[in-house]
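The complex is shown incomplete by one protein chain, all other protein chains being positioned as in the whole.
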Amino acid sequence: MKEVNMKKVKIEEIIRFLSEDVQRIEGKYENLWINKIASYCNAKKNSLDWINHTKNNKQIIAESSNAKVLIVDDSVKYTELLKDQNKVLIYVENPRRIVAKIGNEFFVKKLEKSIHFSVIIDSKATIGQDVYLGPNVIIGDSIIGDNVIIYGNVTIYDCVEIGNNVVINSGTVLGADGFGYEREENNGLVKFPQIGRLIIKDNVEIGANSCIDRGALEDTIIGEGTKINNLCHIAHNVKIGKNVLITGQINISGSCIIEDDVLISPNATIRDHIYIGKGAHIGMGSVVTKNVPAGETWIGNPAKFYKKKK
Amino acid sequence: MKEVNMKKVKIEEIIRFLSEDVQRIEGKYENLWINKIASYCNAKKNSLDWINHTKNNKQIIAESSNAKVLIVDDSVKYTELLKDQNKVLIYVENPRRIVAKIGNEFFVKKLEKSIHFSVIIDSKATIGQDVYLGPNVIIGDSIIGDNVIIYGNVTIYDCVEIGNNVVINSGTVLGADGFGYEREENNGLVKFPQIGRLIIKDNVEIGANSCIDRGALEDTIIGEGTKINNLCHIAHNVKIGKNVLITGQINISGSCIIEDDVLISPNATIRDHIYIGKGAHIGMGSVVTKNVPAGETWIGNPAKFYKKKK
Partner (left out) sequence: MKEVNMKKVKIEEIIRFLSEDVQRIEGKYENLWINKIASYCNAKKNSLDWINHTKNNKQIIAESSNAKVLIVDDSVKYTELLKDQNKVLIYVENPRRIVAKIGNEFFVKKLEKSIHFSVIIDSKATIGQDVYLGPNVIIGDSIIGDNVIIYGNVTIYDCVEIGNNVVINSGTVLGADGFGYEREENNGLVKFPQIGRLIIKDNVEIGANSCIDRGALEDTIIGEGTKINNLCHIAHNVKIGKNVLITGQINISGSCIIEDDVLISPNATIRDHIYIGKGAHIGMGSVVTKNVPAGETWIGNPAKFYKKKK
């Protein structure tokens, strides 16, 4: 099978890129190259291996790795054995963060900014600079900021305002009407008007097949830097703060307020009009029916207090 | 940022439209206009404000609103203060219902009935009058009624029959095969034929990215006036009655029967072959493993009886 990421990258190039992040280097790295970043157990000769600072047996990992080059912190010693193995150790403060930096620079494919010919854009829409709009994207009477990436098959309705540096994955639907029905005396259902906006601030990233509805009479707002995973449902009038992590299949009902830095674990459900305080954590599969104070972790169905952040 | 809904609507026009819904009017409304309907705390001078009849402090809300014109019920008095503020009070029986009526008439964008050039329709399909089919809609060998709205990126397989006045939001998939596999003695999985229809009756509305499967040997049926929110999964052979409210991320497994007027709260899961009686309510995040009698509320995992409707 086809191997992904078979690009060769010279160690010298990586060291130049890392610059001051490198504390020191042991071993001869001239003319060495890598074609892959290793995961914890699949390193080959030309992988770049790395040792998370949280591991216990770092010295053993370094000495038994198949890789020639490793990113480590200073708790790993450059032993005679490592020297005999001709291994190169690149010392940094936080190996995981540095590996992310290397991967993002050298191995993540750069999208060419372009608008695919099949994209359908409303004549009243405003599209920013340097955007990538993938095949079959549909954009209504809405505003798209600069440097935005929208993958194929995304649908954006009217009255959506998207900031800069936003990423939206395939199949996601933004700005559809919220689910607002009034039951009449004859049990018929009458729709309440859904005429607010959906505002998505800068640096937000949204996974695949998620749905974020427009507001009813006010706006739905997703705060700066917030990340939303696949298959999430965010209902009308919800206000989400900055740098919130919303993992897979989360359900946030109408008019909730989620403050900055909250973490919501997979498949949690939040009742409408709930307030979740700054930095709170909602556990996996929780069903939240009460307000959650800042810094607290709640879990279960129904969700209850579990612990408080120190 | 661009303001949505900046259309000006004259109060006189609204009063003419409401006609007999208006009980009486206080204040001079000639030449006044609005450009927005207020939500509970964001009223500006030219918003139409309104006071829900369930509120306690209606008089205070009326007197402190920034809006010139308010929709109220007769428990709000037209005080000297309101008069001095030159406020206009339009008296109706149910302000929330009247606001919905005004919003739907004046502020909800009317879709122009049309079939986008990118729509792909099977040559054996039947399409009704006055439909809106958005970009990239795919329709198999199926039947679409009159006055149906199907937003972009919806996929309709074969053997789907959709009534009149139905609305389907983007990303929804109708009529895919149900999940029917038999485990063989060697642990292999053989597919059971999925050859029934999916029948969607008049006035049904379906959210974004939901999935409703065709029947196996019988039909899947969604009853008249039923509303389904985003990211719901409705499996093969399910029969849903009239005016049922199915909120976000509901999972209804195969062959369930859901009677009229049921309410299913977000992220509930219903086991296959379950019967839910008329007017029952299934709580948020519930996991229903037993039949639920009419008029009862069940909650929890597993769901248990909670209360009975009076």
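Per-chain residue numbering starts at 1, and chain names A and B are given in the order in which the chains are listed.
The rule we apply is simple: a contact is a pair of C-beta atoms (placed from the backbone, for glycine too) under 8 Å apart; a residue touches a chain by one contact, two chains touch by 3 or more.
Since the model is a prediction, treat every value here as computed from it, not as a measurement.
Across B:Asn169, B:Thr247 or B:Asn267, the single residue that touches the chain missing here is B:Asn267.
Only one residue from A:Lys55, A:Lys77 or A:Lys227 touches the chain missing from this view: A:Lys227.
Shown as candidates are B:Asn35, B:Thr79, B:Thr155 or B:Asn291; the residue that touches the absent chain is B:Thr155.
If you put the hidden chain back, the residue from A:Ser19, A:Asn56 or A:Asn104 that touches it is A:Asn104. Residues of chain B in touch with the missing chain: 118, 120, 126, 136, 138, 143, 153, 155, 157-159, 161, 171, 173, 176-177, 179, 181-183, 187-197, 199, 209-211, 213, 215-218, 231, 233, 235, 237, 249, 251, 253, 267, 269, 271, 287, 289, 301-302. Annotation for chain A: contacts to the undisplayed chain at residues 1-2, 4-5, 37-39, 42, 96-97, 99-100, 103-104, 107-109, 116, 118, 134-136, 151-153, 169-171, 205, 207-209, 225, 227, 229-231, 242-243, 245, 247-249, 260-261, 266-267, 284-285, 300-301.
As a working rule, only the chains that are shown with their structure count from here on.
Centroids of chain A and chain B (each the mean of its C-alpha atoms) stand 30 Å apart.
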